[in-house]
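Quick one: the structure is below, and I'll ask about it shortly.
Some chains omitted; the rest stay in position.
Chains: A and B, in written order; residue numbering restarts at 1 for each.
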Amino acid sequence: MTERVREILSWYGSDNPGTLTNLSRLLNHGRLAGTGKLVILPVDQGFEHGPGRSFAPNPPAYDPRYHFELGIEAGCNGYAAPLGFLEAGAREFAGEIPLILKLNNHDLFGEEKDPDQATTGSVKDALRLGCVGVGFTIYPGSAHRLEMYGRVRALAEQAKRQGLIVVIWSYPRGSGLSKQGETAIDVTGYAAHIAAQLGAHVIKVKLPSAHIEQEAARKVYEKEKVPVGSLAERVRHVMQCAFDRRRIVIFSGGPAEAEETILSEVRAIRDGGGFGSIIGRNSFQRKRADAVRLLGQAIAIYRGEMK
Amino acid sequence: MTERVREILSWYGSDNPGTLTNLSRLLNHGRLAGTGKLVILPVDQGFEHGPGRSFAPNPPAYDPRYHFELGIEAGCNGYAAPLGFLEAGAREFAGEIPLILKLNNHDLFGEEKDPDQATTGSVKDALRLGCVGVGFTIYPGSAHRLEMYGRVRALAEQAKRQGLIVVIWSYPRGSGLSKQGETAIDVTGYAAHIAAQLGAHVIKVKLPSAHIEQEAARKVYEKEKVPVGSLAERVRHVMQCAFDRRRIVIFSGGPAEAEETILSEVRAIRDGGGFGSIIGRNSFQRKRADAVRLLGQAIAIYRGEMK
């Protein structure tokens, strides 16, 4: 147990030892084991965007076993997916990579201006599948957000009692925001803060832009000269918003991007004090060797082995 | 136990032996026993479309015993129906054909653009009636779909704990789709994928057309040159979407059709790697002898005894 992991665990004083054990399993797995940094492989894209759109660019990824293997081979800390994908590999890969069961999901059959999520798994499912934790998406900005917060928190209470960790994907979206506002720095910080207040152990947000969405926030950011010019500065601000760096926040980029873009984002996360990356489309939509190499480079940057 | 059935069972590693036992009962019953192929007789038409419309073309079919007898005589793998129909024959035909209790149903008393389903049975009902599994319909495309997914998954969790199998009829419908989109190839693949992610063991979809509904999907299908020209190719693509052929998918045609149409669809399912057919109206709306002959031909095609 490294000092850094011990320090991180110390921030979660209200959790039982079971939850700390599962958190330490996540932090002590893969090539980033013990560093306090994480790279997580999430594959809910098939549910969220449709299987053809998600996997046709790299057809082996239609097979649920592919993602277990990719996460293991690349040395990721964990693999997060909906019920069906985990059920399809949990026995075969039992104990080989920490699993996070996504307990809610959304599809693209509807053009809702105020999206919601379906509950697609349970805490009991997570235990029977051997997961270290459960995950949820919330949509700050949606008219359904208050109800979502309530559902997520109730399931999170159950999960914590059973010694599982809680991961919240906080994705601002809905009629309460402009399109640009979804990744605005103030909104992203706010989204991370809400997830932390709902009791998340690990928070996932998108990398923020320099745009400020809410007028009342803008006044304060300008008056207080909150530095948000560079991506690293924005990551640092999000970390502040997440209990002053005392909650684990990991970042995703956007849709498929060039390798160099991704790696420069990883460097900004590192420089801003972020805890790591969650890389979905940019891994499983590449050919396996390319994905392993890209994830390996991200890991190398977090390990300080590569600039 | 054939190698093929053993292989199929191996895909369901998160299920308990009870569920595997029931799945093997389905796969090892009837004239397709052991082949890994299935022809299932579903009769929820009376509930879904009204009894006169469903059974007047072949009045003996008003009698619930008729469908048990038809399924048995034709050598189907199983028979699926709502609560009342199964209750009306389960004692008399106990042990003669695997039963699937449809746990939700919809009627035509309303012209909803966003249909939903009533919960019309329970897992306990399925156990007391000796069923091998339970079935559900979901409507991807309906504004109620997220709530439907949640209800289905919760009942599926119960069913699996008790050793039952879960069959999902995934029927895209509702305001999130054009009429043509209901059977679009991208939508059908997506619908099969969602059912698989919700934990279905057996998935039932309609045979897809070559239409592509969602713009974001079209771009990928075109760029990646996903072959969807022939029906067999489309079946193959749907199978990919269902965990790369590691979930059982069976197909239905549309409304009453000519025999030859049906059989050529069966050949396309076979050629595309589908697992079989679910033939309702096209069986019970024909005279019994015709239905038995038609089902027998479909079975013969799947058995490789007929081209």
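The definition used in the following text is that a residue touches a chain if its C-beta (ideal position, glycine included) is under 8 Å from a C-beta of that chain, and two chains touch if they have at least 3 such contacts.
Model, not experiment: these values are computed from the prediction.
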Given 2 visible subunits, total identical subunits the whole complex contains: 5
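The rule is simple: only the chains that are shown with their structure count from here on.
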Rotation angle superposing chain A onto its copy chain B by C-alpha atoms, nearest 5 degrees: 70
Distance from the mean Cα position of chain B to that of chain A, given in whole angstrom: 36
Contact set on chain B toward chain A in their complex: 11-15, 140-143, 145-150, 153-154, 157, 172, 174-177, 186-187, 189-190, 192-194, 196-200, 214, 216-217, 220-221, 223-224, 226, 237, 240-241, 243-244, 246-247
In the complex with chain B, residue positions of chain A that touch it: 46-47, 49-53, 55-57, 59-60, 62-64, 82-92, 105-111, 116-122, 124-125, 128-129
